[in-house]
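Incomplete set of chains, arranged as in the complex.
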Amino acid sequence: MKAVVKSAPIDGPAGTEVRDCPVPRPGPDEILIRVAAAAICGTDKHIYHWDPSIRDSVKPPRIYGHEFCGFIEEFGERAHREGFAAGDYVSAEMHVVCGECVQCRSGNGHICARTKIYGLHEDGAYAEFVKVPASNVIKLGPYVPLRVGALLDALGNAVHATQIADLAGKSVAITGFGPIGAMAAAIAEHSGASTVIVTDISDNALETARRWAASRNFANLHAFNVKTSDAAEVKKAINAITGGVGVDMVLEMSGSSAAINFGLDIVRMGGLLSLLGLPAGHSVTINDYTRNVIFKGVTLQGIIGRRMYSTWQRMLSLLRSGLDVEWVVQATFDSLQEFHEGMARFDRHEALKVVFFPEGEKAAQARLR
Amino acid sequence: MKAVVKSAPIDGPAGTEVRDCPVPRPGPDEILIRVAAAAICGTDKHIYHWDPSIRDSVKPPRIYGHEFCGFIEEFGERAHREGFAAGDYVSAEMHVVCGECVQCRSGNGHICARTKIYGLHEDGAYAEFVKVPASNVIKLGPYVPLRVGALLDALGNAVHATQIADLAGKSVAITGFGPIGAMAAAIAEHSGASTVIVTDISDNALETARRWAASRNFANLHAFNVKTSDAAEVKKAINAITGGVGVDMVLEMSGSSAAINFGLDIVRMGGLLSLLGLPAGHSVTINDYTRNVIFKGVTLQGIIGRRMYSTWQRMLSLLRSGLDVEWVVQATFDSLQEFHEGMARFDRHEALKVVFFPEGEKAAQARLR
């Protein structure tokens, strides 16, 4: 089968090969899945560029990719699960957890300290076939288009980041309108948020946000470029939008110190910050901890992965109830062969999400029953 | 001024008079409000019919009515509040609480044991003017149409009943599609609920539900007549709709024992019941307490009034974000003189909500700035 392999510890095209690999054999507790569609995640970009942040996790040669959907091809001998059959349309949680630790044994597997990620520590989904532990396979329904099925891992991040609060009637700021920020905006609007404020440093991203809002007749989107505008002016504008109170919730999607501090500045007294973005370096300086953390009495919540599996349940339920995120897929390719081109477009921010169909989109569609 | 007075402890027209009364003088901590619009609540119906349930609370002669909006006419000497001025468009929380008890002093005034209700224990809003404690006055904005301003008390009940859970992606059953059930349905749809199941014993009510859903292109409404249908069949249908799991949340709006038991039957394991409806008698028998309460591990939450004032904050925020409930007003009258006719239509279930404009709707509109 064709697969995208991190072949050498080098940045760029030289370190990633699209080449023939043997089809994996599922272990006794694993399911083999024929990949219908796979998407690029920010982490894949780090792997592609051999970013220091992922060097400890990935040992070349390694097939990467961890956002995908597909069809069950084969069950390991003990991998049969009630209601699952060959040909079923599925995705998978690619965080594989120990099942034994305090976290795993109390419904908090998403923060298992021994998590292994398929697509990093084990072979992943940029391939015609991928094998995953049976317990991690998630059955999808016809309300999940293939292009959305391809990015459920990322959508799950957005759902996890938002599900810590009831958004109905709330004002929400999203710092960073990348793919997860964009999907968070869609979730907020779908969940009855009163106001969605988007900040980014790219006019292009902000324009995408505005076009999306217009397409939904959603009048309560406000988008600000926090690089080209004066911060104090933006704060004043947000203050006015929120009746002088500040936003109820900040969804921090950028990992930028400036954005984290900005979020703390604009959140209301007693507000909530859902922190998902990862900083380029390790450290973050909170400029006015006394005023913005203590005196404001805020809550900050670190968000990692997806709750197993309540985030998946909620995500599918939101999609079933009409949540639309297909628009974030802004580039598709009908073969893995074009991986370098797809990554280049992702790199240049030309597409929020890039999706590959290893055997072509039409062929994959035809397998959907 | 003209006012609707419960003049004698008698059922029907003989016990209620529309007559001239002196304009009330606001006490030092009260605000006098010119009534723009006032709505009929189920409790008003009980007063009209001199129902045993309200006899202890109402001592004739008493001006009744506790759902209204209007314009500030006059402040008591100590009643000035920052940001409030004569002419402001306002409504009011008509539950007046002691401010001193454990509940009041911990942000739970809505369950103050010494609550006095204006419109029952004190004179109310079926009049040209009404006085209320300054602290209970709520400022409204142009996003609240007068007809909606007239029913905020009832909408607040619906908001309170729903705000105990995040509805996004949830399946919700509403037992009883009266005015509060209808508004709860609107809130659920607005908040991203995946499915809204309505049960009632009136085909007329169910038809209204279906028409509302159609008008919103909301495909996930299911309406069942639990009187004319076989209960087992309805359960089977709901089971199918919810993928065999049961509904996540029940909003019990009827007070009927049958509905409460039906709600316990259809809620999922670990589900939530928000209980607002009041039974005609005092007692309710839970038929299968062992299986439906204990073994299911459900949560039941009694709902009374509106949280002071977080429910009001949320309600206004929902309205600002586009929640539409104006459609529940199905009859309006341009004078209090027609009170008996309005009550008759409410009695005959010809209108979910009946609204009176003491000086006419046009005149009231003209005062809106």
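By written order: A and B. Residues from 1 in each chain.
As a convention for this text, a residue touches a chain if its C-beta (ideal position, glycine included) is under 8 Å from a C-beta of that chain, and two chains touch if they have at least 3 such contacts.
The model shown is predicted, which means the values in this text are computed figures rather than measured ones.
What's in place is 2 chains of the same protein, and the file's complete complex has 4 copies in all.
Methods note: only the chains that are shown with their structure count from here on.
Work out the mean CA point of subunit A and of subunit B, and you get 41 Å between them. Across the complex, subunit A is touched by residues 163, 165-171, 187, 190-195, 220, 314-315, 317-318, 320-323 of subunit B.
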